[in-house]
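Dumping the structure here so I can ask a few things about it.
As you look at this complex, bear in mind that one protein chain is not there, while each of the others sits in place.
Presenting chain A:
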Amino acid sequence: MTLNRRTFLGTGVAVAAALQAPMVLGAGKPRVVVIGGGAGGATAARYIAKGSQGAIDVTLVEPTRTYYTCFFSNLYLGGFREMPSLAHSYGKLAGNYGINVVHDWAVGIDRDARTVTLAGGGTLPYDRLILSPGIDFVEGAVEGWGLAAQNRMPHAYKAGSQTELLKSQIEAMPEGGTFAMVAPPNPFRCPPGPYERVSMVAHILKERNPTAKIVVADPKTNFSKMALFQEGWAKHYNGMIDWIGGDFGGGNVSVDPDAMTVTIDGEQIKVDVCNVIPAMKAGRICELAGITDDNWVPVDGRTMQSRMDQNIHVLGDASAQGDMPKSGFSANSQAKVAAMAVQAALTDAKLFPAKFSNTCWSLIAANDGVKVGATYEATEDKIAKVDGFISQTGEDAELRQATYEESIGWYAGITSDMFG
């Protein structure tokens, strides 16, 4: 059987609507502007440039010249990775794929004129715009904390200097000191991220400062892979980690960055390091574009188009799409669907039914890796989960090691899928 476009139109109910988007005719190549060169944006830019073979003009706007992946940044904290191994540049995207990489901030979007304004003063016209700006923090989410305090109490939830700062603070902790984390409410990027971080901090403290303590104040009553983390914490770091969940006042928190104190449900503690991970929202440029609803951008999962503007596709953490967790894997997966939809709209490329998947690995201790994953499909309403799996408690050491090694393979795979 040969599958052609007609077969899909016949069977893929969901796809029909998306195909109505008109082809852009007239002079010049169609132009796609991608804002954000991270897991979603870099992948989308690369797939459109590669797939259209020069038929579409692709511009990628990204302020930094080096992208540090958040994924595996916890492993850096735990001493399992070096910082340079998390760094990626845009050289191949520009050199091998002909993408016009512009190192600047997008500061405005005129949806009627279909232009993007850059901080440096330039303007970029587009036929389709892809937004993958990641997250920003909700102001005032944690009493006493603001971006001005991020050097005393780092979030380290955007990788790079923040991550290095947090690590140096952990290393400088006095013997028997206290590391505190203020964990975020749902939804946030990388649901297992804070708990993998707790594991990695425990790992280095166990080596260097075994009488130190870790306190986690969490507004949630449960979290991703909770049984697996708790089993691992009891096994590797017994008595070191005190997780205070929402049932016990973990959501009632304030911090004082000058005094280095944290108050949890009325009880004030003096801490040596405080990692504040505040509530999150879509990257600010989405608000400026006027396409957010309740902090995130609602999208149609069949094409990742904004529900408010058909010319804008929104990927990754910034999007409100349904069941997928906010992860690098998800952003990469969504980028491919958007890349296909954009090419189908602007050229005569085929449109196949959208498929998505995600797997998130976490490292609990040396060679003790766990994972959770699922597949998804796009319905009219949302991206809906189809099938899934999760590592089991009590797995043997060999399987856990294989799981960890697999995550290293995945890191190599996804980063070459993003950056070429």
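Points worth noting:
The criterion applied here is as follows: a residue touches a chain if its C-beta (ideal position, glycine included) is under 8 Å from a C-beta of that chain, and two chains touch if they have at least 3 such contacts; residues count from 1.
In this text, contacts and distances are computed from a predicted model.
Missing chain, UniProt protein name: "C-type cytochrome", from among "C-type cytochrome", "ABC transporter permease subunit", "Tryptophan synthase beta chain" or "protein-glutamate methylesterase".
Interface residues of chain A facing the missing partner chain: 1-3, 47, 329, 332-333, 336, 340, 350, 352, 355, 357, 359, 371, 373-375, 386-389, 395-396, 398-399, 401-402, 405-410, 412-414, 416-417.
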